[in-house]
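All protein chains of the complex are present and in place, except for one that has been dropped.
Let's look at chain A:
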Amino acid sequence: MAFSKKEDESGLSSYYNNKTTIIQEARVFNESPISPRKCRALLTRIVYLLYVGETFGTQEATTLFFGTTKLFQHKDSALRQAVYLAIKELATTAEDVIMVTSSIMKDMQPNSEVIYRPNAIRALCRIIDPSMAQGVERFFKAAIVDRNPSISSAALVSAYHLFPHAKDVVKRWVNEAQEAVSAKSAGYFGGTVSGGSFFGGGGGQSAAQTVPSSSNITQYHALGLLYLIRQQDRMAVTKMIQQLGGGKSGAGTTLKNAMALCMLIRYAAKVMEEDPNVQRQMVDLLEGWLRHKSDMVNFEAARVICEMKNVTSGQLTKSIAVMQLFLSSPKPVLKFAATRTLASLALSHPTSVAVCNVDLENLITDSNRSVATYAITTLLKTGNEASVDRLIKQITGFMSEISDEFKVIIVEAIRSLCLKFPAKHAAMLTFLSGVLRDEGGYDFKRAVVEAIFDMIKFIGECKEQALSHLCEFIEDCEFTKLSVRILHLLGIEGPKSSQPAKYIRFIYNRVVLENAPVRAAAVSSMAKFGVNSTDEKLNNSIAVLLNRCLDDVDDEVRDRAAMYLKVFKTEKLVEPYIKEDSVFSLAALEAKLVSYVNDAGSSAQPFDVSTVPKISRSQAALDAARPSSLDTIGVPATKKSAAAPLPPSAAEAQSAYAEKLAAVPSFASYGAILNSSAKPVQLTESETEYQVTCVKHIFREHIVFQFNVSNTLPDTVLEQVTMAMQTEDSGLTEDFVLPIPSLSAATSPGIVYVSFTRDEPEEYAIASFQCTLQFVSKELDPTTGEPEADGYEDEYQIEEVELSAGGDYIVPSYTTFGAEWDRLKAGPSLTETFGLGTSMESLKAACDSIIEVLNMEPLGGTEVPTSTSVHTLQLSGLVTGGGGKVLVRCRMTFSQGVGVTLELGVRAEKQDVCQLVVNAVGG
């Protein structure tokens, strides 16, 4: 009754369901005697408002909440159910909700035969705080095993929600949950009443006495709780699956609820993914479920098999047969599910899916466009080259009838098809340019534009045509982002085409007609035409056009135009500003800028940008692709395991070190760090009781060794931990050691700093150090946990620490090798020839070891030799402390018996840098 009332109201004016009105009308809660009908209607409206997204302030919610608690005095069970629904919704915003605890507990007494007992249980878990979970344990244990499925379900679901807050208490209910999951059958209970919908939320609860459900949904809820309790323990989950799975054929299972079985199948999938060893037995179970009487279970099992890692085509046959059956089912949901799974499977196993092609063909004309979309995309992936044209014609027919989301799926399919059958590019390009003119949102247009970008990148023949399609598109494009991207691409690809001039008109039109970001992009794009073209006439026209842009209303556009005009006139600026292929490493740039801003003394001098390492554009794109935390949150956990996040780059690690060092007062006077080692050097074996790693920090006049010491012994504490460093090389004088006062397993790793002064800051001192860890070892008293008074002095020998050219003085930096090499021709240089001997068994090994020793950036893919006998390796780096650039050209030959012969050519901005490099290789 209340339900139908709500339906009527939704059509009424917003006045009736207005928050203020409802708060006004909440007076009815305090009336005497209470009118259950009025109160129910009002409660329904409150819940409705919350449901449609209205929010109540804390004060408002609290007033309403206390109003509803007055209704506990009424016996009307429909009203009481409505009260519980409202309490559940208001519990999150109202204050002092704990007030109703005792009242609710009175309603959920084991002997109370009231219809609203499940509602009381569900409301209780929303209002109690975790510390009280212990107090309600008895009620919950009894309710979970109650013979009435509604009560049992309510208790299980509530326990599920309580679990995150009161793990220890809920864990003790595992036996009851186990009992609930294996209950033979709910059957019919004479005299018991069960109420409410099983999904707790909505308002479908009627006051009429309902028949007990025979759906066994309790099993589903119990299984969910069992898994939640056991999910950390893979063995227990595996056991649970086998136990409930019911033997090889799956016939012996006690689970009667199809949803519970589906859940079990998902758990099985998860276990398989984590532990490939159980795959065999799980697949047996899954194949049994393929023959279950419920469609839902069949589908779930088939889907899991299809999504299994390393699935063989033999394993797939049975599940594909199930899917094929679904394809001709009259139920749209089955058709949809099957086509969707097949569409994703077709990516990895097109030949296995191909057996369904005939059925899929029939679905192309299906009245449900979602099914048709998936059918077509599957066919595109499984089909052969001959059928492509026909399919594309089919798609064009109904593109206008499907939603953007599905259009994107189709465009993605076409995109991968382009790369598979490059010969068909003409048809596909026509299709793409066709849909580009259709109505559609940003996501759809972006998908199309990216597909065309891909074609330009990988299929050379279609480039010119694709570019002209894009030109037409930006003539009438409402998305600034897309216009900017297209203009950028035109700037890169346009000048290489046979007739660059024809694009200029399109680009200049943007300058006249569009908003500021697009105009700025168009200016940059035009400038690239001017610089890259050798046609004098074209260059002049572009200069004229850019001159007109100088009058633009937007600063950015004017600035860009002015800069490019300047660049045109000065030949040597072209290289760094327009053609340059490298960018600064942003993390390193940020760290340097922060230290520059923080250091008051440095502000007298301009920021020295030449010390910031550069990376290539492809490297920068890789860095940008690292998943941000925002991306990873939204991804459902059940999806295929996401690619492991990339480790933080060297530059980021350095900025972290800099922060740590800045916190030590002794180093405050040292100035900015010139360089830190990219990653810590391991000085001990990984399984020893004391573990030491070393990071070196180079300052202008000092060198600081940072030893990260870990004590892995739980029952000893190390005091006065220091590091003794001895060297036979000259050039460095030890200043002081900062010891760790006390180091236990819990406080590990601690840091010992050892500081040295560089006697000649201009020279690159090379040294190797004998290192000994010295400490006082004390046992921990096992009862008190306090260290004993007496300890003994001890030493621990660790591996040598090297201070060398690569990694300590030279950092990798990206540059354009050919041009830089020529530029440095006049500068200091050094050439030396080495025989690396037969220890290097190939050119590849020689390249790897040179890159490792020098720690410089290999350029142009030269780190991978293409020939087995002759190779040239090109390396580039930056020398710390204003040493400038250094380039190395290694020409190598390899012959059997002689090994690798190396001619090392070094060009740098300073002579001693050249010497440093040669010594590093020779030494």
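We take it that a contact is a pair of C-beta atoms (placed from the backbone, for glycine too) under 8 Å apart; a residue touches a chain by one contact, two chains touch by 3 or more; residues count from 1.
The rule is short, and it goes like this: contacts and distances are computed from a predicted model.
Candidate names were "Small ribosomal subunit protein mS29", "Putative trafficking protein particle complex subunit 2/Sedlin", "P-loop containing nucleoside triphosphate hydrolase protein" or "AIMP2 thioredoxin-like domain-containing protein", and the UniProt protein name of the unshown chain is "P-loop containing nucleoside triphosphate hydrolase protein". Touch with the chain omitted from the figure is made, among A:I23, A:L50, A:V100 or A:V612, by A:V100.
If you put the hidden chain back, the residue from A:A78, A:M263 or A:A447 that touches it is A:A78.
In the full complex, the hidden chain is touched by chain A at residues 1, 30, 32-33, 36-37, 40, 66, 69, 72-73, 76, 78, 96, 98-103, 105-106, 132, 207-208.
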